[in-house]
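With one protein chain removed, the remaining protein chains of the complex are shown where they sit.
For chain A:
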Amino acid sequence: MRIIVHHATCQGHARCWAQAPDIFKLDDEGYILPGDINVAEGDELLASRGAQACPERALEIDRTAAALESVFIQSRV
């Protein structure tokens, strides 16, 4: 699973971080770091909870095959 981060939409509510601080990393102002997030197997539930907590809809859950593949590749390297 991959989380697509719409960085420009983030307004620093930090609700994702409150759910899963290790998955959703914030900068010093409290906004999410740019860049999509590849979620490790086993972290999926937490990650989707965090994404669903975003009031701005800045975090999109990507469950397409490509996303699965990218996680798969990442887990092997």
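Methods note: a contact is a pair of C-beta atoms (placed from the backbone, for glycine too) under 8 Å apart; a residue touches a chain by one contact, two chains touch by 3 or more; residues count from 1.
Please note the rule applied: contacts and distances are computed from a predicted model.
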Worksheet item: Hey, which one's the missing chain according to UniProt: "MutL protein", "Nitrite reductase", "Cytochrome P450" or "Beta-ketoacyl-[acyl-carrier-protein] synthase family protein"?
Response: "Cytochrome P450"
Practice prompt. Would you write out the residues of chain A that touch the absent chain, in ascending order?
Written response: 9, 11-15, 17-18, 26, 28-31, 49, 52-57
